[in-house]
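The other protein chains are all here in position, but one chain of the complex has been omitted.
Here is subunit A:
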Amino acid sequence: MTTTKERRPAIEGWFTTEDGDVRLLGTRCTSCGTPYFPRNELACRNPGCTGPKDGSELEPYALSARGRIWSYADARYKPPPPYVSPDPFVPYTVAAVELEAERMVVLGQVAPGHTVDDLAVGMEVELTEGTLYEDDEAEYTVWMWRPVQ
């Protein structure tokens, strides 16, 4: 008998997968318009912003789901905890992706199956959800980048 494990986000509230549409969840300042990821709920950090800066100026904001690779790298050796590594270790790739609208660079692992040889600076990528690690109970998922199909 095969059972499908429950899938849970490895962190709550950082991304959504509603309707299969993966989006990073940040916040945005309603006074000056600056977006933030990860979520900033404390106060707008733009020193020139004239908003109240008590957190009331920050509203939920879903970031662009596509961007272009700013840079990329891979990990050939098992990192220390709290990274949860399968045994034996499986190398993974990390991309820094520039979002055009938000004018910011966001990191994410690259979906399994893509190595550094498949990537290039400037390449268009999109968000997907992938399994970061699993235990007996569940698969824990996180946002990942993958080349636009």
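The rule is short, and it goes like this: contacts are C-beta pairs under 8 Å (C-beta built on N, C-alpha and C of every residue); 3 or more make two chains touch, one makes a residue touch a chain; residues count from 1.
Everything that follows uses one rule, which is that contacts and distances are computed from a predicted model.
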Tell me the UniProt name of the left-out chain, picking from "Ferredoxin", "Ferritin family protein", "NADH-quinone oxidoreductase subunit H" or "Lipid-transfer protein".
-> "Lipid-transfer protein"
Touching residues on subunit A - with respect to the absent chain = 10-11, 14, 29, 32-38, 45-48, 70-77, 79-85, 92, 94, 96, 101-109, 116, 120-122, 132, 142
